[in-house]
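Worksheet: the structure to be examined is printed underneath.
For this view, one protein chain was removed and the others were kept in their places.
For subunit A:
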Amino acid sequence: MTNTEKLSLTKKDLNKVLFRGMLLQLSWNYERMQALGYCYTILPALKKLYNDDQEGLRKAVERNLEFFNTQPYMAYPIFGTTLAMEERLALYHDIDPSSISSVKVSMMGPFAGIGDSLFWFTIFPICAGIGISLATGGSILGPIVFLIIYNVFTIGTRYIGLFQSYRMGINFVEKLSGSAVMQRLTEATTIIGLMVLGVMSATMVKVPLDYVVGEGTQAMTLQGIFDGVMPNLIPLLVTLGIYMGMKKGQSATKLLLLLIVISIIGAVIGLF
C-alpha cells in the first residue's frame, strides 16, 4: 500500500462526516455561525489526511474555523467538495490553500438559497401538507407518513450530496456555479412551490362566514353568497393580503396577532 492510498479518505471516513454533520448547528453563534460545527464535522477526516503533519493539520483546522453558514442539508455537498480539495492539498501540495476557503465561501451562499427554497419552502410544506391531510380526526398516520416521506429527502440529500460531491471534487463546483444552472434550478423548484402553495391556500385556509343574510326562505349565509361568486375567494384574498402586508415590511408576528384580533371581533359581532 502506497502512502497516498493509506492517506486518502475511505467510505468509513466519509460516514463519520455524515453523522457528525448532523450536529452542525450545536454551537451556532452570531459571530461565525456554523463555523465550529463545520470544523467539528470534518475534523476526523482532516486528522487522517494530515496524519503526522502537525503544522498542516493546525492550519487546516484554523482554515475550517472561518465563518460558515448555509442550509444544513446543503452543507453536505460542501463538506464533500472541500474534503476532496483538502485531500489534494494534503497529498500533493499542488493547490492553493486559500482556494479551499474561497470555494467554501462561493458555495455556501447559492447552496443556502437553493436549500431554503427547495427544502423549507417546497419539500417541507408538501410533505407536511400530505401529513396534515392524512391526520384528520387525530389519526397518527399523518405524522408517521410525514416523517417517512420528508426523511427520504433529508437523508438522501445528505448522503448523495456528500459522497457524490467528494467523488466529483472540484469539478462539481465549476459545474454548478459557472452557469445558469443555479437560476434554472431555483425557477423549477419555485414553480412547484408556488403551485402547491396555491392548493394549500385553497384547501387549508378556512374562513367560516356563518352570518345569515335575509329571512325565511330567502335566508342565505354570507358564506353561501361568496361561494356563489367563487369558492375559496375569501381564503385567497386573506392569503394575498398577508403577502402584500409582508412585502410592505409587516412582521409575521404582527399579522398573526392582527388576524386573531379580527377573528375574535368577528365572533363577538356574530360574523362567524
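Note that a residue touches a chain if its C-beta (ideal position, glycine included) is under 8 Å from a C-beta of that chain, and two chains touch if they have at least 3 such contacts; residues count from 1.
Criterion: contacts and distances are computed from a predicted model.
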Record-based protein name (UniProt) of the chain missing from this complex, from "Glutamyl-tRNA(Gln) amidotransferase subunit A", "Iron-sulfur cluster assembly scaffold protein IscU", "Integration host factor subunit beta" or "PTS system sorbose-specific iic component": "PTS system sorbose-specific iic component"
Residue in contact with the excluded chain [from A:F124, A:Y159 or A:F226]: A:F124
Touch criterion as defined above, residue of A:L7, A:M33 or A:M220 at the omitted chain: A:M33
Absent chain, residues of subunit A that touch it: 22-33, 35-37, 39-40, 43, 47, 54, 57-58, 61-62, 65, 69, 72-73, 112, 116-117, 120-121, 124-133, 135, 137-140, 142-143, 146-147, 150-151, 154-155, 160, 164, 175-176, 178-181, 184-208, 230-232, 235-236, 238-243, 245-247, 252-253, 255-257, 259-260, 262-268, 272
